[in-house]
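All protein chains but one are shown at their positions in the complex.
Which chain is which? They are A and B, in the order written, and residues in each are numbered from 1.
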Amino acid sequence: MIRANGLSVTYGAVQALRDVTFTAETGAITAVLGANGAGKTTLLRAISGLVAPRSGTVSLDETTLTGERPEDIVRRGVGHVPEGRGVIAEFTVEENLRLGAMISPMPLRDGLNQQYEWFPVLGERRKQAAATLSGGERQMLAMARALIAKPTVLLLDEPSLGLAPLVTAQLMHTVSELCATTGLTVILVEQNAKSALRIARRAVVLYLGRVVADDDAAAVAQDDQLRQYYLGMVK
Amino acid sequence: MGSFLTSRNVADVLGGLTNGVIYSLVALSLVLVWRSTRILNFAQGAMAMIAAYIGFAVLAPTTNYWVSMAVAIIAGLVLGGLTERVIVRGLYGKPEINPVVAMVGFLLVLESVAAAIWSTTSRGLPTPFSIVDWQINHKPVALSPFALYEIVTAVVVMTVIALLFQFTKLGLKLRAAALAPEVSRLLGVRVGRMLTLGWMLSSGVGAVTAVLVASNYFTGLTPTTMDGVFAFGFIAAAIGGLDSPVGALVSGVSLGIILQFVGDYLNSNDIILVALGMLIVSLMVRPNGVFTRSAQRRV
Partner (left out) sequence: MGARWNQRVVAGTAVGAAAVLASWLGVGTARAATALSIAAVVLVAALALISSSEFRRDHPVVARAAISVAAVDVSLVVTGFFSSTVDSNLAIGAAMSIVLLGLSFLTGSSGQISIGNGAFMGVGAFTVAIWANHHATTPIAVVLLLAVVAGALVGLLLGLPATRLRGPYLAGMTLAFAVAFGAVLNLFSTWTGGDSGLQLPYAVNAPAWLVHFFQPGTSSLTTNSVWLVDVTIVTAGIALFFMANLFASRTGRAMRLVRDNDVAAELVGISLPRARVIAFTVSAAYAALGGGLWTIINNAVTPATYGFALSITILSLVVIGGIGTIPGALIGGLIYAFAASVIAWFTAHTGLNPQGNVASQLNGIIFGGLLVLTILFAPTGIAGFVRRRWAAWRSR
């Protein structure tokens, strides 16, 4: 369980998050939705320690994460697939995975094999430079690289960005399956509200850095006002 | 065969190779810190010089050569680490001239301090091998046991560095920290530590270089021994591309050989001028170096 409590983040004069409080339940997907600039990425960065909040705390289960460095937070089991994927293009697929496996308790071989089972295409491309992968393959690599460390929490920042609808659907399916089978806690930031709401248990809607809704995903999906004003979805 | 090996051109190639590996080492040392911290270390030569002094001047002159070499390398590693922690750390994310200025200032401090402690008088370093050229049919080949030792040492150092970076976990982390620091942190790499380590390695390579230079060149060890060598090493690194270790190696050796021919067929005064000309032309044609793939995409 990840809990944000009264989280505020500022960049110079810009206040990106204002007093954000929400809980992401264990073993479920929590969708974080909102328009461009709503503060979604900032929220994930504050959780994984890349930005220091001005006030408020983030806690994982009963312990607080705030104030720890990202390299320590990831060791506590919080994996973060950043916006734009963060695949190291100069590395081969396998080098990217080896880097992700560095903090894993599992033997490297087993970890790699498991990921190649999950994402067979990565196994085929293992010696290839990541720069040569397609957008969807890169997204898989980014996810596999986070998963190989055996996280208990996974932060996904717009995984569907730039992917075809079919690929997005596959990806969403993979994420929900992961949750169901491994008890992973997922915080899923998405522009694509429709497909995110379909697999999420709860949804948090951000608007100009504030939480404007925090409810069951189904309820958010039904709320016409929310859909219209904050999610830009038409009926 | 014998007359071929002792011919003028072969002599130039061998002599150039001996100088060239030194330039390659300096260039490699520069590339190591440039890749990880985007800082061109103008104090590289001076730091190496200090390490050589610590190995060979602080210890009594009677000490074993290899012990001194080891001490110099350790001094280099420590100095590199300290420099990163104390000076360089405050320069990350600053305008790009700030590190230039800081490292030039550090260069001045190091050279002045060295001169204050050890004076500007040159001191000869012991050599573990003869510096007299081998002979074939009573004619000298332009290669001495010491020159061969220099070349072998350079090759060993480069191989060790290459193996470290390419095939070890540490190397993977070092490369990742250099290429994508933020992503690396998200994957648990202690980036700050990697940067320090990068500076240590660079400075360790520098220490070996300075010891070789000071025992080979007529100048011996002085506080400014490395100035000229640094200039050539920088030229090699800039031509090869500050991002490319392979570029450093190739252009260092090529530069050494070309300049040897220049010195032989033209005159020794023209060496630095030709090098400067090559630098200007190559920077105009390929501003990021010959061996850097242009516009690398970072995703």
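Here is the rule we use: contacts are C-beta pairs under 8 Å (C-beta built on N, C-alpha and C of every residue); 3 or more make two chains touch, one makes a residue touch a chain.
Not measured: the values here are computed from a predicted model.
By the touch rule given at the top, the unshown chain touches B in the complete complex. From the set B:L5, B:L40 or B:A162, the residue in touch with the chain omitted from the display is B:L40, counting the whole complex. For chain B, the list of residues touching the undisplayed chain reads 34, 39-40, 42, 87, 90-91, 94-102, 104-113, 115-117, 119-120, 227-228, 231, 234-235, 238, 242, 269-273, 275-276, 279-280, 283-284, 287.
Rule of thumb we're sticking to: only the chains that are shown with their structure count from here on.
Looking at the complex, you find that chain A touches chain B at residues 48, 50, 69-71, 74-75, 79-80, 82, 84-91, 95, 98-100, 102-103, 130-131, 138, 145-146, 149. Residue ranges of chain B in contact with chain A, taken from their complex: 169, 172-173, 175-176, 179-180, 182-191, 296-299.
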